[in-house]
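Take this structure, written in structure tokens, and hold onto it; I'll ask about it next.
Note that one protein chain of the assembly has been removed; the remaining protein chains are unaltered in position.
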Amino acid sequence: MATTLNRAPAEPVTRQRRNAPFPVELYRSAVGKKYVMALTGIALMGFVLAHMVGNLKMFLGPAAFNEYGEFLRELLVPILPHHVVLWIMRIGLIVAFALHIHAAYALTRMNHAARRTKYQSRRDYVAANYASRTMRWSGVIVGLFLIWHLFDLSWTGTGAAFYRGDPYTNVANSLSRIPVAIFYVVANIALGFHLFHGSWSLFQSMGWNNPRFNRWRRDFAIGFAALVVVGNVAFPIAVLAGVVSAD
Amino acid sequence: MAPSLDAKIPEGPIEDKWDAHKFSVKLVNPNNKRKFDIIVVGTGLAGGAAAATLGGLGYNVKVFTFHDSPRRAHSIAAQGGINAAKNYHNDGDSVYRLFYDTVKGGDYRSREANVYRLAQVSNNIIDQCTAQGVPFAREYGGLLDNRSFGGAQVSRTFYARGQTGQQLLLGAYQALAEQIAKGTVTLYNRSEMLDVVTVDGRAAGIVVRDLLTGEVSSHSAHAVVLATGGYSNVFFLSTNAMACNATAIWRAHRQGALFANPCYTQIHPTCIPSSDEYQSKLTLMSESLRNDGRIWVPAKAHDPRPPSEIPEAERDYFLERKYPSFGNLVPRDVASRNAKAMIDQEKGVGPLGNGVYLDFSASVDRLGRNVVEERYGNLFEMYDRITGEDPYGSPMRIYPAPHYTMGGLWVDYNLETTIPGLYCLGEANFSDHGANRLGASALMQGLADGYFVLPQTIGDGIAPLLGTKPVDTHHEAFRLAEAAVRDRYAGYLAIGGTRSADWFHRELGKIMWDHCGMERNRPGLEKAISEIPALYEEFKKDLRVLGNDASVNQALERAGRVDDFFQLGLLMCEDALHREESCGGHFRSEHQTPEGEAERDDDRFAYVGAWEHTGEMAPGRLHREDLVFENVKLTQRSYK
Partner (left out) sequence: MAVTDPERQAPSLVTGEKHHGRTMHLTLRVWRQAGPDSEGRFADYDVPGISEDMSFLEMLDVVNERLASDGEEPITFDHDCREGICGTCSLMINGRAHGPERGTATCQLHMRKFGDGDTIVVEPWRAEGFPIIRDLMVDRSTLDRIVEAGGFITVSPGSAPDANLVPVPKVVADASMDAAACIQCGACVAACPNSAANLFTAAKVAHLNLLPQGEPQRYQRVESMVDTMEQFFGSCTNHGECEEACPKEISIDFIATMNKDYLRAKIKNRRYLSRNP
């Protein structure tokens, strides 16, 4: 038979696989991984949006902002003990991040393996845009930024005066350093690109396709990414402009 | 008197022949089917449908295609539609009318019993294809839509946008894919069949060449089925795909299968005129365009004005004028010849003066642009893409081009050739279309043969072989055939001349088109018969093929195909010369009515002319199958 590939076994691959529990089995497929990326992406989108909105309290002054931090720790108290809801949310976020990153890593490996020899001439992309082609880099930048951000404002501080329990002061102290402020802006622009492609792409991955709202999907992606970026970038600018300050 | 052939047509009234035959043929018990090996060559509508059906029945099937995928066979390019006698539109259609139209359209040169069977199973085909998921066009009520087509006065053509061929072939391809996955059918792709091997007068198998490695190998089976399409590419420029060729049937012919009616070729009236000399093929646009387009030329010769500036009074709607009742829907041969007549009168349009107008402005006014776009949108786009002209703005230019060949291997009612165990289906055989095929009947015949006829009739031939093994491929006949193939291809490489196979193909095509094309006559055919062997000698001395025989070599593949076209071309001219009458696609200018219509000679030529091979470039020996018309009265075709 004239073909450079060996023909696959006649037995469909599917049958051999159906042993694991449903979520595991789904996750084994690339389409399933995209579902996971989309679902975790939605969770993380919810987080960045809430995080941005919550942080807007900064403009109401230190008392309001610190009170908001305290409120998060007291969620659903006294139904549940202190910190429990916050930890549930943290664990949820950690799991979402882990799955999002693992799926991205696995799919990237799969995609590299699917074309080991690249095109030798320059590609002329029509639909694929900067955001869609740099997802893994914008993702990595955001991920590294996140770790730094946690050290900077949650765990230890990164050189500027750091007071546990006084987030308002910590933000003002840290972001008043110009290089740090620039880093925040750059990282948020990367986040914006990531969100722009991701918040469109998730509709496709989730199979949410309806002629009635299809034309709004791109608009939603632009709006969402812009909202989060503008909100987040406002903080370092506000600090540098002296609107938010430690005094 | 030429020896006569027995088509083994069942006795009885025509309506009952097929049912009676199905009852009388020998059957292979379902459990025994897996003990039979069947080779199918070709994966178009006929071959794909046959292989899938035979596999589904339980036979061991090996299917061969020279394409990378079965889905690329040229059936895919059919645009217009497929006929069936469903009478869904309550306009008086019936099996009998489809039968009658097909016999009449074929100018009374087809076999009544085969055509009737074709009309009978046409309805099953539509059912089968719909169930397979062919997305036929539908009306708003959800039921199937029909359109009318040339040569018929009823609306019986089912269609799937402008790509009915692709959709029907996908149906067959998908059915084949299912059988391949099940293991009942083994696919050999990029494998070109180069010879039929016979042992003790029976087809024992085939020799194929792997197009990627040049490796030549043999395969044996209890029966061999050829479904390798037509030979319009003998004209070089035709609407066929570049790789379409006659090698499989020609090699079978050389092994003893009779070749019937080779001169019956069809010229399609609605193709895009060629724009320059490099053109590698002609692009057909569906004949369905003639439903809503009006064909005209300027009334006076050499009219330099653009079409929009020619007033109605100075236009000659020549088909409507000459054939008031059928108008633009006259059969293909009539439409083609009339277009040629206009161009011969120097009334041709376009930069090269090589076309006639096909005008949609009246339809756009009557139906609205949306309806026209819905029906023909993709054809309009294609025209625009190729010519750079917008057909909504100015009329299309069309001209006839070789398109379909009614001739092919002679087969009996069982579709078996004169070599026992060798079957031939679809365009590759001669059986159903007589001297001219009606529009939307090619798809019907291919699928009828593949899904419904061969799977029933093949049992009659192979049932007696139960318990025997196919001939071993180490048999001397196979070894000799393989060696001959290797020598042939090594021979092309060894010539080391100066001209490519394409060059010779072009030259051959020019001879064929000039002398054995739309219109033929004795002096022209005699000229062709003297020129072809001379050019063939040149081919054998001056061919240049570079590269080697152990990897992909497309020039080498072409050399073999052109070689066989030479031999077939000569036979076509001989057949055209011997047939001293005009019928359907065979128009001899010596034989025409005073109005310029084809003039048949039923007393002398109401037979199938089947040729026996007697040697390379040697005159063939004629056999004949007399055509008996018991149900249709022979009349001069008239579409006035």
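A and B are the chain letters, set down in written order, and residue numbers restart from 1 in every chain.
The definition used in the following text is that a residue touches a chain if its C-beta (ideal position, glycine included) is under 8 Å from a C-beta of that chain, and two chains touch if they have at least 3 such contacts.
Only a predicted model underlies this, so the values are computations on that prediction, with no experimental measurement involved.
Only one of B:Asn60, B:Ser110 or B:Asn189 touches the absent chain when the whole complex is considered: B:Asn189. When the missing chain is restored to the complex, the residue among B:Val154, B:Leu237 or B:Cys263 that touches it is B:Leu237. From the set B:His21, B:Lys35, B:Arg71 or B:Arg332, the residue in touch with the chain omitted from the display is B:Arg71, counting the whole complex. Chain A residues in contact with the hidden partner, per the touch definition given at the top, are 3-5, 7-8, 10, 12-14, 17-18, 22, 25-26, 29-35, 107, 110-111, 113-129, 132-133, 135, 197, 200-201, 203-209, 211, 214. Although one chain is hidden here, its contacts on chain B can still be listed: residues 49, 53, 56-57, 67-72, 74, 76-77, 86, 88, 124, 126-133, 135-144, 160-161, 163, 165-167, 170, 173-175, 177-178, 180-181, 187, 189, 212, 235-237, 241-243, 273-284, 351-352, 354-355, 381-382, 385-386, 388, 399, 401, 451-452, 455, 498, 500, 502-503, 506-507, 509-510, 513-514, 544, 546-547, 551-552, 554-555.
Please note the rule applied: only the chains that are shown with their structure count from here on.
Remark: chain A and chain B have CA centroids separated by 60 Å (rounded to whole angstrom).
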